[in-house]
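A short worksheet on the structure shown next.
Removed: one protein chain of the complex. Kept in place: all other protein chains.
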Amino acid sequence: MSVSLTVLLMLAPAAASRDTCRDCHAALEGPLAKPAVEFARDVHAHSGFGCASCHGGDPTQEDPALSMSRARGFVGKIVRTAVPRACARCHNDASLMHKFKPQQRVDQLTQYLTSIHGKRLAQGDTAGATCTDCHGAHGILEVRNPQAPTHPLRLPATCGRCHADTRLMARYGLATNQLAEYQASFHWEALSQRRDLSAPGCATCHGNHGATPPEVSSVAAVCGTCHALLEELFRKSVHQPLFATMQRGGCSVCHGHHKVERTSVDMLDGQKSVCAGCHEPGSPGARLAAEMGRRIRELRSALDRSDQILARAARDGMEVSEAVLRQQEGREALVRARVAVHTANLEEVLAWTKQGMAVAHATWQAGQEALRERDRRRMGLGVSLCAIALAIAGLWLKLRSVEASRPGL
Amino acid sequence: MPDNSRRALNFLLGSGIIASLASFLYPVAKFLRPPRVPEAPVNEVRVPGASQITPNTARIVKFGTRPVLLIRVNETKWRAFGATCTHLNCTVQYRSESQQIWCACHNGFYDLNGRVVSGPPPRPLDEFVVRARGDEVVIARRS
Partner (left out) sequence: MERAMAVQAARRWQGWLEERLGWDRVRMFLAHKEVPVHSGTAWYYFGGITLFLFGIQVATGILLLLYYRPTATEAYESVQFILTRVEFGWLIRSIHSWSANLMVLTAFIHMFSVAFLRGWRRPRELTWLSGILLLGLTLAFGFSGYLLPWNTTAYFATKVGTDLVGSVPLAGPALARFLRGGDEVTGATLTRFFGFHVAVLPALTTALLGLHLALVQRFGISTPPWLESRGDVPQMPFVPNFLLRELMAWYLALGVLGMLAALFPWPLGEKADPFAPAPAGIRPEWYFLAAFYTLKLLPSHIWVLESEQAGLIGLGLLALWWAALPFWGVRPDGHERTRLLTGTGVLLIAWLSTFSVLGYFK
């Protein structure tokens, strides 16, 4: 069986030019025609594979008894539990994949078997996700194709087909709010609205084939693949060993895991404080957070004040582009101060707020100077208008005296 | 017209005209004096204190309105790139230990040709030409 299959597999590319499976099924109606129609845009079809490559049988024969003969390897519809191994027949074969996409990984099956999906399927639970659930069965598109269900922009909805289905997930006692929470997150906003394809989706943190929720101890490392500096700072802070002992997951303690929202200084103190979750009001930790919050807010107001005075000067016609540029430095210092919060060390935050305040002070002075220059110009205008008025007065009086003696008007 | 008032009138007229002319000619005279920095640094920027940049370190230099990362690779080799990360516009920095340009915001890495090595940046950094003559270093746009 496997020998004939291998032979057929080798023949498959050559035989793709004559594919009776497609020809017959395309002429049928209803669900039997769908695979043949969809396969036209499948990436496998473009590489010369046909129906028989997965389903077996003989695509050169018109007689169904021959083309769909078990003797010729026909397996018919592949049962869900057999799908991963069916796909892996090629996709786990490095030398075969090398002929088509030398850089593509060939360990998807290995990864899959470590995942919850793979384990459940191996136990016979047909509800477990298999290859075709995410990639499709017949119209499979490359991940980078925006129409593919595995494209970054569509992947959350694909995962959500099961994971947001309360009836389905009830069987496993799993929550179903992840998709909704993720879609309220800043990451999804970056992905869906700014089209930043580097923003994380489900697979970025959970893995794709080896999909597993990260362990509590590895949350920081997972976030740190992009937010490397923040992970570094967090690891050096007192929180890291503390969270580890408390068995709480690093970054997600304060930022959540799916509903990762835009950060703000309000997370330090006040109504929306995340620090207050552990640090009681008046405790050293709470007071530290409050001080950080105060300094950061102070810097932000100082920068805003400078923005305002520079805008006013610009409106009055003064050229303040250099100071406006300098404000960028101040804004960067603000960002770095907020980043330094992760060290849980006040000195680190203060180092940046001090720098930022110096910039805000300098740009404020520049704005003041611009307004003073504007006033100087207006005074200069006044002076020259007086001189002009004097000249006009002199001309008028001269005119009157001339016309008194020589009436010309 | 009595002679005195005529003289007073002429004086008024004359001084009015002279005062107004002075208020016009004063700005013109100041305009004609070359400013301290004689021209706008548009195509070239001289880097002050370049000799103090040690090998395998970098400095951010202002080029017109944008920041430029000037890297001294070794004693004689310099490179310069636009310091704005092509992902979300953070300012990049130089990592001496790996000789790569790094963006702290989302862990983007660029090599010494400005090309993206890893991370989210979608495009390479803009390259600038660096000319070193002894202690003087000049950064210019690539034409």
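Some points to look at:
Order as written gives the chain letters A and B; numbering starts at 1 within each chain.
Everything that follows uses one rule, which is that a contact is a pair of C-beta atoms (placed from the backbone, for glycine too) under 8 Å apart; a residue touches a chain by one contact, two chains touch by 3 or more.
Keep in mind it's a predicted model, so treat the numbers as computed, not measured.
Considering the complete complex, the chain that is not shown touches A, B. Shown as candidates are A:A40, A:A94, A:A311 or A:I392; the residue that touches the absent chain is A:I392. In the full complex, chain B contacts the hidden chain through residues 20, 24, 27-28, 30-33, 35-37, 39-40, 42-43, 64, 141.
Contact residues of chain A toward the unshown chain are 316-319, 321-322, 377-378, 380-381, 384-385, 388-389, 391-392, 395-396, 398-399, 402-403, 406, 408-409.
By definition in this document, only the chains that are shown with their structure count from here on.
On the chain B side of its complex with chain A, the touching residues are 1, 6, 9-10, 12-17, 19-20, 22-24, 62, 65, 87-88, 90-91, 104-107, 119-120, 122. Those residues of chain A that touch chain B in the shared complex are 196, 198-199, 224-229, 321, 325, 332, 335, 339, 383-384, 386-388, 390-395, 397-398, 401, 404-405.
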